[in-house]
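Structure below; questions to follow.
Only a part of the assembly is drawn; its chains keep their places, and the rest are absent.
Here the chain labels run A, B, C and D in written order, and each chain numbers its own residues starting at 1.
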Amino acid sequence: MSGAPRVPASLVGLVGFFAIWEVASRTDLVPGYYLRPPSVVLPTMVTLLGDPEFVRAVVATLAATLLALVIAVLIAVPAGLVLGSVPPVRRAVMTLVEFLRPIPSVALIPLALLTFGTGPDTKITLAVYGALWPILFNTMYALDEVDPLHVETARAFGTGRLGLLGRVALPSAAPFVLTGVRLSFAIALAVVISTELFSGGTIGLGQVVNVASGGGLNMDTVLAGTVLAGLIGYGANAGLELLHRKAFAWSQPKVGAE
Amino acid sequence: MNMLEVDGLGHTYKGKDGSHTAIDGLDFTVGAGELVCVVGPSGCGKSTLLRTIAGLIRPSRGTVSLHGNKVDGVPSDLAVVFQDYSRSLFPWLSVTRNVEFPLRTLSRTEREARAVEALAAVGLSTAGKKYPWQLSGGMQQRVAIARALAYRPSLLLMDEPFASVDAQTRFELEDLLLRIRREQDTTVLLVTHDIDESVYLGDRVLVLSKSPATVVAHLDVPLGPVRDQITTRASDDFVELRAKVAGLLQGAPVTVR
Amino acid sequence: TLSGCGLLGGDDNTTSSGSTGSAGAVEKAKVKVGVLPVVDVAPFYRAIEQGYFRDQGLDVEPVVMASGAASINAVLSGDVDIAFSSYPAPLLAQSKKVAEFKIVADALTAKPGHIVVVAPPNSPLKKPTDAPGKKIAITARNTMTDLAPMSVLKTQGVDYTQVEWREMTFAEMIPAMERGEVDGAVVVEPWVTTAMKKIGAVPVFDGASGPTAEMPMSGYVAIGGTGKFASTSPNTIAAFQRGLAKAQAEATDRTKVEPMFVKYAKIDQQTAQLVTIATYSTSLEANRIQRVANLMQEFGVIKGNLDVASMIPSSTSNK
Amino acid sequence: MNRVTRTAQRWVVFAVAVGLWELVTQLAKAAEAEKSFFFPPPSEIALTAKDLWFSSAFGDHIVPGISRMLGGWALAGVIGIALGILLGRSRRAMAYLGAVFNFLRSIPPPLLVPFFVAAVGPTNMQFPTIVFGAIWPVLLNTVDGARGVDATKVETARVFRLSRAQWTFGVVLPSALPKVFAGLRLSLSIALILMVISELIGSANGIGNQLVRAQRDYEPTAMWAWIVLLGVLGYLFNTLLLVLERRALAWQPRHSLETQALATGG
């Protein structure tokens, strides 16, 4: 989701969201002691960001997420290219993939803990596992949409299979692959935080939230962590979108509908 | 020696709801360095013929041989200008990069030199940095031509390559093609709808029947290797030949009310 | 492995020199302990802060886990040497022969007011006999939160099988009670205090009364068997026990543990002052912990007999 | 290629993987390897699964879980497609809403639980959690697809002054459809995953609930049986969705032609 050209408009949406939340928790709509209003949560977040220990936790979460994302891209893009272009391999592998895909990382936490221990390996492994799929699928589907005439053109000029994948399939699939990466970032972040939340062991935003929620409705911190996770994802998305605009300057500015 | 030999060639497109025979039992040969024009009614199978020769589709029947070897897969040293030129350009590459695309094996400087030369030849010297969608239809078509020329193939297949350019440019591109063919000894198979063009350009004209395409006639064009837009087109031989081609095509009219 | 990266929050493998304790030299100076952010481990943190472990030649590193089950898994994987957990999890694991669990220290023993069945003011659940047919929130089945109240209800002749247990986190129990989605909840401190403060919840009955009075709630476990920490490091365990015991003994003074609540369990200052402080055990007695095993057996959680005495490491200094 | 070889291709890797799994776990078990307790061989899992799946658990846990998941997925699909078309074709909607959605979709579902608990209570939050989490792949992919409508087709539609419905359902949706399906397939497994996550909290039943209970009770075979069930369900639903996709995209020449071209290229 990009193309928010004017900053004010995008702020309007976000401010509106916080306003609804504020009103909801200030009135009797929802229990205000539980869903603390943003006027309390946001300052808490700012205060927490001044706490080096908290910042360390955020950095740990972020680093694990980014590492997982990079690994996921390195695995999923080549895999997607191969699966998308070689039907026999696709047929052979997809059955297994379709069995594995719906297995939640959260369900695997105990096993991952036993296998990888309490270190960051556990959360990174699980995050890679979760983040693979959007990139893999979007790569495969984008390949299906490559213009056949592009393929024919390249083949007529003697482009080999690798050249087809690298010089035709990949560039034309790239925008959609990047959408997959944007989806995957959110998933990697979710899995990292969930693992911290449900397993613990390593420092991170999820653990901060988990510890805070054990202390008797310490919802300010819990929600501050939640908002921060949202902001991190928002920032990462903005970065990826900038990359998109830079990298795909060629893609025709599409005619806006009315 | 025959560069290209087409022997009993036939192709049937298979679909869920019935199949369609596009070409059937085509036989003809093209000598090295020859320029053969193909004419035939719309939808008769000309593009299909070019695709099978390029090895892009495997024909249902018959064979295509290049230098005596049966074509199975895309032969090397071949360039195609597709009828749907706009879709055959890569939108993520600038015009220059599109032209350079097939020249991977050359050094960078050589690649650039070739692209510059080819773009200049088709009158697009200033458009190199643009992306295809920033060009007009005729300009896109000329980029596709430049790409094929820059590749310097020994066999050049062109599918209505000048359909979208104005008359003046068309004449110039025709002469360009003739010159390049002479200089590089390229074998050319060119599909066109313009009967005058087929006679003006061709050493021979291959007239196809309506779908499924079969060879109606194979006319020699005894106009000599050097031709001129004004004198050639005014010559008696030319006028006679174009009437002959038109007559042959009339013999296979499409049903338009 | 990836854990080398400090940014990611991996352990920083600082080796401690470790001065010698009173008894034999420790086999392993660096000890990782899986703990939870709960009141039970307040003395443990105090022992670290006061250097009681250091005095014993130990460099103890707490690893904060998310749940007792995660803590047990961490000790099973060998990633931590000692794990804190409430008792049912390791006892159940022991009964299923997952591994040879050794209880290295007792953490907390319930006192009235520590584990309480509470209800919102307008709830139809007012006394234990109201319980059948009511929805009561617990953290999970087969934990102290359901075993303890069931035992109390059973001795009072109330049909505990008719209670509808609803699993959720402590934090969610409070809005759930207020919204009337549950009629009551089994909470432990600091949630007893929080529930009273936030929605005026009232105690219905104490979870640690009658048959469950003075029930041991939680402890520290390690894995025994050939080559495992509990077998290879008896001196280390003894040193850990001595260090912890010192802090546990001091915990009768609430000013010593309250700061730990605030700092490590993230309980706010006001609540921390109101929290009922249970008994921090200073000895490790198999027969007391056996009560938990019996309770679990009584309600069919553990099949067959489980002898807790076999789970006490031989090196233990206490009886 | 005939049907038999295709089917064989489809299952050979799967079969080999299961075979290896059996072999390794059996060896580990025989050697009484550490942690082998937690990794039972698939043959044992299958036996447990047979008992578990076809017991009263089917009605008590499997059916409620699946209905929540399918309902949530369907709703997420509808909302995701509708919003995706809106955001993909309207600059203004994107300007106002893009930021909020990018913010919201980055919040890990477990952290969102407080919002749903506050809004609908802890015992009812499963459905909104599933819907909320499963929307994003459909939404983002639909936005991409809707935005990618070929410029000439947009102009064609404008020239013929198509009605809004015709424009939306006749032009934008069909051209976005391949991408929408990629999103729907991703969402399907995410819905299944969120079903499990949401059932960990506040739910008296469901597959996730049973899975965690098995974990807590140290019954790894049962735990694996539930995990395998998730795999089986995911596979089944995905297969059904693929059938639907093939029908909806029957007009596409690509499925055969182009992959073929890529495969035999060079």
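As a working rule, a residue touches a chain if its C-beta (ideal position, glycine included) is under 8 Å from a C-beta of that chain, and two chains touch if they have at least 3 such contacts.
Here the structure is a predicted model, which means the values were calculated and not measured.
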Whole-file subunit formula (labels as shown): A x1, B x2, C x1, D x1
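In this text, only the chains that are shown with their structure count from here on.
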Centre-of-Cα separation between subunit D and subunit A, whole angstrom: 16
Distance from the mean Cα position of subunit D to that of subunit B, given in whole angstrom: 48
Touching two or more other chains - residue numbers and ranges from subunit D: 35, 114, 117-118, 151, 215, 261, 266
For subunit C, residues contacting two or more additional chains: 69, 76-77, 169, 171, 175, 179
Sites on subunit C touched by subunit A in the complex: 1-3, 5, 7-11, 34, 36-38, 63-67, 69-71, 73-74, 76-80, 169-171, 174-175, 178-179, 190-191, 193-194, 198-199, 264-268, 271
Residues of subunit A that touch subunit C when the two form their complex: 31, 33-34, 56-57, 59-60, 63-64, 67, 109-110, 113-121, 124, 196-204, 207, 210-219, 221-222
Residue ranges of subunit A in contact with subunit B within the complex: 147, 149-150, 152-159, 163, 167-168, 171-172, 174, 248, 250-252
